[in-house]
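Missing here is one protein chain; the remaining ones are kept as they sit in the complex.
Chain lettering (A and B) follows the sequence in which the chains are written, and residue indices restart at 1 in each chain.
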Amino acid sequence: MGERIDVRYVAKLARIELTDDEVVRFGAQLGALLEHVNALGELDVASVPATAQVVESRNVARDDEPRPSLDREIVLDEAPHRQGAFVRVPKILVE
Amino acid sequence: MSAYEAVVGIECHVELKTRTKMFCGCTNAFGAEPNTQVCPVCLALPGALPVPNRVAIAQTLRAGVAFGADIPAFSKFDRKNYFYPDMPKNYQISQYDMPLVVGGEVRYWLEDGTTGSCPLERIHLEEDTGKSTHAGSGDGRIAGSAYSLVDFNRAGVPLMECVSAPALHGAAEAVAFLASLRRTLLELGVSDVKMEEGSLRCDANVSVRLVGTSQLGTKAEIKNMNSFRSVHRAIESEIDRQIALLEKGERVIQETRGWDEIHGVTHPMRSKEEAHDYRYFPDPDLVPLEISASDVERMRAELPELPWQRFERYTGRYDLGAKQATQLIDNPSLARYFDRVVELSRNPQQSTNFVLGELSRLANDTGTPVADSSIAPEALCELIALVEGKTINSKIAKELVERMWAGEGSPRAIVEREGLAQTSDPAAVDKIVEDVLARNADVVADYRNGKTSVAGYLVGQVMKASRGKADPQLVAELVKKRLGAS
Partner (left out) sequence: MSELVERGAAEIARDVNAKRVSAREIADAALARADAVDERVGAYLRVLYDIARETATRVDERVARGEKLPLAGVPFAVKDNMCLNGTRTTCASRILERWTAPYTATAVQRMLDAGCVPIGKSNLDEFAMGSSCENSALGVTRNPYDLGRVPGGSSGGSAAAVAAREAAIGMGSDTGGSIREPAAFCNLVGLKPTYGRVSRYGLIAFASSLDQIGPLARSVEDAALAYDAMAGHDPMDSTSIASEVEPTATALRNDLRGLRIGIVREFPLDPLGAEMKSAYEQAYRDLEALGASLVEVCLPTAEYGLATYYLIAPAECSANLARFDGVRYGSNVDAGDVGTMYERTRAAGFGPEVKRRILIGTYALSSGYYDAYYVRAQKARTLVARDFAKAFTSCDLIASPATSCPPFALGAKSDPYSMYLMDYYTIPMSLAGVPALSVPCGWAREGGRTLPLGLQLVAPHFAEALLLGAAHAYEGATKHAGTYAPSLVAASGVES
C-alpha cells in the first residue's frame, strides 16, 4: 500500500479520457483517499475469510425456460448508431 | 529423426445446447435474425441482472464427470473486465479461481488405433459474446476495416471453456484429442460442437523443445483455426516454424499468432486489449454454487457409455478395426443399431459385416439412415441366424437384405415362401453338378487337358443352375470330385 497511483494507466483500463488537469487533480484526490484506506493495514486479517456477499444463498439458478426477448426496433432505436438490423461501431483497432 | 519434440495444449470454447442463454431467458439458437434474441439482461441494459441457467451448470458438471474430473464442492462466478463492442457489459461473467470442474482427462485414439490420454486442467462456465462483422476492409477482416456491425444474439450464450494440459505431442494427437472431446460432448448431448457454426472454437498453445528435456519451451498461442483440418495444418506449420527458428539459433517469442488458411502459415497477431489486466473479482450479482458429492455420484451413475469406452469395446471385445469402430462411433444411431444387433445375434462379426457392409451401402445409396430403415435389428438377426445355420448362403443373404430394405419383411418368411433355403443335400446338388458337366463337355475337356482354372466357371454354372441356393462349398467339392474322376 501507499504507492502513487498511475492515473493514466488506470484511466486507460477504465476507458475514460482524462485531461492533464484531471490527471493531476484525480491523482491527488485518489492519493488522499488511499491514505485513509491504508488504515485497513492495521487490521489483522490473515486468518479472516473474505466476504463477497452478505447473503448466504447458494445455488440460485433458473429453469431453462425461454422468456420473450425485446422488440428489435426498441433496442436499435436506443443505439447511437445503427445500420439496418445491426448496431454500428467505429473501427476496432487491433492494437 | 528430429531432435525436437512438440508440446501442444488446447483451449476450447464449447457453446452449450440449452434452450435459453446463460443468464437470461432469450432463446439460444443459431441463425436467427440479427438482434432479435436479446433482452435487458444479455444487452446489459441499465439495471438488468443475471440469473444462471440451471441446465448449463448441470451440463458442464456432466461433462466434467464424463472426463473423470473432480467436481469441487464450491464454485463461483467472476467478472473478467475488458472492453469490447460485442461484449455488452464490458465484462464477461466467467470463472477464475474456482471453476466448476478441475482435472480429468480426455482419452482419445489415433487413426491407427493407438490410444492416448491428455489431462485437462479445468472446465469452466462463462458467457459468449455477440458477433461483430467487420466492414470496409473488403475481406471481412478486422484489420483495415472501416467500422463493425454488431449482432448481440449470441451474447450470453452459455460457453464451456475446456483447457488441456500441455501434454499433446504434435498435430495428430491434438486433432485426436479434439475429436474425442467433440464425440464425448455429442454423446452427452450438451453441445452441437460444430466448428463451422462456432459452437466449438479452439486455440492451440504450441511449443517445441529438445527431445529428452522436460522444461517447456516458449509457447505461441495459435488462433483462427476453423476446422480440424486447419488445426492440424496450423499446428504442423507452427511446429516447423519454431524448429526452424531454433535451428537458426533464434528464439521463439511468446505471442498470439493467427492461422492463415490461404497461405498455410501463422502470423503474429496483436491482442485486442493493450493491457491484459482483467481485474477478475467475484460477481456480486451472483451467489456461489455448492455441489454435493451425492449429486456428483448420481451424475456419474447416469453417464452413458462414452466414445472411448465404446472404442475399446469395439476394437477389443468385438475385434473391429480402428476405422470401423470410428465409423460406428461417429454415427450414433448406427452404433445403437449395431449394438442392438450384436446383443441379439451375439455375433459381432456377422453384425459388422451386415451393418457396415450392405446396410451402410444401402443407407448411403438411399439416404435413409440404417436405424430408420425398414430392417429392424430383430429382422437382421433373423437373417444372421439363417446365414449362421447355413440355411442360406451369403449370396442369397445379400439379395434378402435388399428385399428387406425394400420392405418385404421377415427374411425367414421370404426364404420359406420362395424356397430359397440353401440346398445342402449332396445327392440333389450332385445331380445338378452332373447335369452341368454334361452340358459343358468342352469345358470339362479343357480341364482335363490341364486348364484347371475352369473349375471356378463350372462351380458358378452349378450355382446358377441351383438359382443360388446350393451350398457353394458343397458344390466346389462335388465339382472337383466329378472332374477328378475320369
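The rule we apply is simple: contacts are C-beta pairs under 8 Å (C-beta built on N, C-alpha and C of every residue); 3 or more make two chains touch, one makes a residue touch a chain.
None of the values given here were measured: they were computed from a predicted structure.
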item	value
Where the unshown chain meets chain A, residue by residue	1, 3, 5, 7, 10-11, 13-18, 22, 26, 29-30, 32-34, 36-43, 45, 48-55, 57, 60, 62, 70, 74-75, 78-81, 87, 89-93, 95
Chain not shown, touching residues in chain B	40, 43-52, 79, 81, 83, 85, 88-91, 148, 150, 152, 277, 279-281, 283-287
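Just so it is clear, only the chains that are shown with their structure count from here on.
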item	value
Approximate Å spacing (C-alpha centroids) for the pair chain A, chain B	42
Complex interface listing, chain A residues touching chain B	9, 12-13, 15, 52-53, 55, 57-70, 72, 75-76, 83-92, 94-95
Chain B residues within the chain A interface of the complex	18-20, 24-27, 33-40, 43, 51-57, 76, 81, 83-85, 90, 132-134, 136, 142-143, 145-152, 269-275, 277, 279, 282, 284, 286-290
